[in-house]
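Heads up: the structure comes next, in structure tokens.
The complex appears here minus one protein chain, its other protein chains still in place.
Going by the order they are written in, the chains are A, B and C; count residues from 1 in each one.
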Amino acid sequence: MSTRLPVPELLGRDVFAVDEGSPHIVLDPAVCATCTTTPCVAACPAQLYRVGPDGVVGLDHAGCLECGTCRVVCEAGGIVRWTYPRSTFGVSYRQG
Amino acid sequence: MSDDADVDVIVVGAGPAGSACAHRLAREGRSVVLVERGTTAGAKNVSGGRLYTYALEALEEGLTRQAPFERAVVREQIMLVDGDRAMQVSVLPSGDSDPAGVPASVTVLRARFDAWLAGRAEGEGALLATGVTVDSLLMEHDRVVGIVADGEEMRASVVVAADGVSSLLAREAGLTGPLAPASVGVGVKEVVALDAAALEARFGVGPGEGAATLLLGCTGGVHGGGFMYTNAASISIGVVVSPGDLAAAGRTPHGLLQDLKEHPAVRPYLAGGESVEYSAHLVREDGVRGVPRRLAREGFLVTGEAAGFVLNLGYTVRGMDLALVSGIAAAEAVLAGGDLDAAYHAALERHGLMATMRGADGYRDLLHLHRLYGTYPGLALDVATSMFAVDGGPPPPLRRLVRDVRRRHGVPLRGLVRDGLVGVRSL
Amino acid sequence: MPRAVVCYKWVPAENELRLDPVTRAVDTSSARWKVSDYDRNAIEAGRVLAAERGAELVALTFGDAGAKASQKDVLARGADRAVHVVSAAAGSADGHVTAHALAAQVRALGDVEVVLCGEGAADTYAHEVGPRVAEVLGWPVVTNVRELAVQGERLHAVRVVGGDLEAVECDLPAVVTVLAEVGPAPIPGLKAVIAAGRKPGEQVAVDALGLAPDALAPRTVVTRVTGYAAERSRVLLDAGEPAERVAALVSALTETGAL
Partner (left out) sequence: MTADTTAMPTDVVHVVAEPHEVAGLVVLALSADPTAAVHVMCLGVPDPATAQALTGCGAMSVVVLAAGAPVPSPGLDRPEDYVPAVAERLAGATPGLVLVPATVSGWEIAARLATRLGCGLVSEATSVRRLPDGGWCAERTLYAGAAVQGLEWHGRAVVSAAAGRGGPGALPPPDAGGAGSGGPVALETVVVDRDTRVRVTSRTSRERDAVDLSAASRVVCVGMGVQTLDDLALVEDLARALGAELACTRPVAEDRGWLPVDRYIGISGASVHPDLYVGVGVSGQVQHTVGIRDARTVVAINTDASAALMGQCDHGLVGDLRELVPLLAGAVRAAGVPS
């Protein structure tokens, strides 16, 4: 039996309190549209960055592990806001 | 406390640095508020999982034995991986326990460990406020006078930022700038639950004892490595890779970790285990060069990972011990008063932390040898495989064997010597 | 000073339970504990009510030693005092025992004009303890409440009864059990959390309440707790063009007869 687990399966084992109201990471689609390298897509451990049908990178903040990798690799400056989730929201590690 | 301050010190972040700082300050009678955005201390924190205990003893003698650690590390392993092949060096015992029987290093899971440590700080009188995300610093006349959380202000004579590798507060205070992709590794980790007895048998350790394993060559040629630590009833397995190189290599941190778990030399360790958590964390890899020149400004200082106190030595990553020591030093600087930055630097020198950071600088060169991550593990395995291959003929001279392998991997002798020298120098 | 009491339960977070895939045993050992969700709404409703009445708000729980950890949270949520009736046997207590312990402490506090409870706890959701406490105290109870006001010595409430909203009134003292709709439970702010850290919680041994042994004898015994596992095929359609994904879904649904 393979020990290999897809990302959604792994994220399903984590505990999240998703803030439906306000995303803690915000992209500027206009800037992301100019990005050709999209390093965020490969680097995000939770694979939350996806190239949409229009060819522009989009983000689903639910499932964010709050590691900060996207903020570091972003070259185009499309991440116009990067903060931590509001109080009590986001991932909650039970092991860590 | 200045007249309009609510408390003497606000420490932001209840990880090892923040809790150690709050612990020390509270013990010395300062009023301290320790603010943590996780609903419990440790809920947002991730590390490979190994803690060098001298730092815990520096905070308070005898603390290690009270700490909820997972296992005492008695076995060190280095595994070179190439394709389906692997070669492993195992060192036993690892490090000496001190005369009092305190193990030199232990494995920890942060949700448990950090909650305990923050509880110790509370025990000293610090006020722990969990579930509170600090949004920004409160500034007045070019001085940090407090914090803002969800629109609420709180004032303090000093704010200590122990808010981790992505430190938003150190950035806001102007002490640090953006991190370069090359200065960090992205770490991903799974915790795989496993029966304690099975785990002990697989790693060849006794009850309460554990192993620390470093893996090289498992990152698809991307700058980085893997790790495997034994917890009480689980294994922490992960990879740390350079995030900027991933897109070009067509790899993802998640994919590399899944590959590693499937490797024939790794899989038996994990067999029958159940993955119970997936986590990610950035690891500073720029050593002393990543520590900002100024660590404090009026009313503010930065400590722990937020201040770059992390060392990737290749064979081990040190973060929690440096965090603890820097947190203690930060507390001592606050207690000393006067020029915060000068007092802090003096305390860091006194604790030998800056010397450690400087001494480790050479490792950085070693770690930047690209061949370390792809070529050399394969080369070493080829040599080893040839050594163990018996075909009935006379054994080839070892020198020729190495030469053949080296040529096959396209490593010129000059390159090998140069890399070797870098390695020797760095050590 | 008149008092308002909110009863709450300290429960394991249901999303942190681990179910053994084979035995289906429920493992709570790795779960963090929390103040039961709807009890948080009750505390907020109590905070608002107490402020209007100039009353002291007491957050009251019955539980084993572990429930002490809840007191900081309920104080941060606006309780003036946190009282924990401690019983080593709380884990095997049923609604009968819990209600007697809580009611005895309400009596011991004195001057209580209203007791608020969540309609159900996050673990058992039995709609039980609130009306039981009312009966033990001999007070009227209004359950399933979404709106609440006190005027003079009279309580006005709007209950949800099936598809109807029922406006009711009764005299104080009374017990009220509330729904989440009674009002959102705000996340405690920095100062509230810190102020809570400075307030000590109070512990009362259940034996000190002078209850008869019969009041502390559970009537029902929990014989087992097993996890519920949905038997679903869990096929994810996450690759290919949207139209392909939809076509794959439609053909799968047609095949299984769902369409």
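One rule holds in what follows: a contact is a pair of C-beta atoms (placed from the backbone, for glycine too) under 8 Å apart; a residue touches a chain by one contact, two chains touch by 3 or more.
Because the structure is a prediction, the values reported are computed rather than measured.
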Where the missing chain makes contact, among the chains that are shown: A, C
Chain not shown: contacting residue from C:111, C:169 or C:202: C:169
Chain not shown, touching residues in subunit A: 7-9, 11-12, 18, 20, 46, 52-53, 60, 62-63
Positions on subunit C contacted by the hidden chain, ascending: 14-15, 17, 19, 26, 94-96, 99, 119, 122-132, 134-136, 140-144, 156, 159-171, 179-181, 214, 218-228, 230, 232-238, 242-243, 245-247, 249-250, 252-254, 256, 258-259
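Operating definition for what follows: only the chains that are shown with their structure count from here on.
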Where subunit A and subunit C are represented by their mean Cα positions, the distance between them in whole Å: 34
Interface hub residues of subunit B, defined as touching at least two other chains: 39-40, 131-132, 149-150, 276
Interface hub residues of subunit A, defined as touching at least two other chains: 86-88, 92, 94
Interface residues, subunit A side, partner subunit C - complex: 6, 8, 15, 53, 86-88, 92, 94
Complex contact set, residues of subunit B against subunit A: 37-40, 42-47, 109-114, 131-133, 135, 149-150, 165-166, 168, 178-181, 184, 186-188, 190-192, 234, 236, 243-244, 246-247, 250-254, 258, 261-262, 267, 270, 273, 275-282
Footprint of subunit B on subunit A - complex, ascending: 2-5, 7, 10-11, 13-14, 37-39, 41-43, 45-47, 65-69, 71-73, 82-88, 90-96
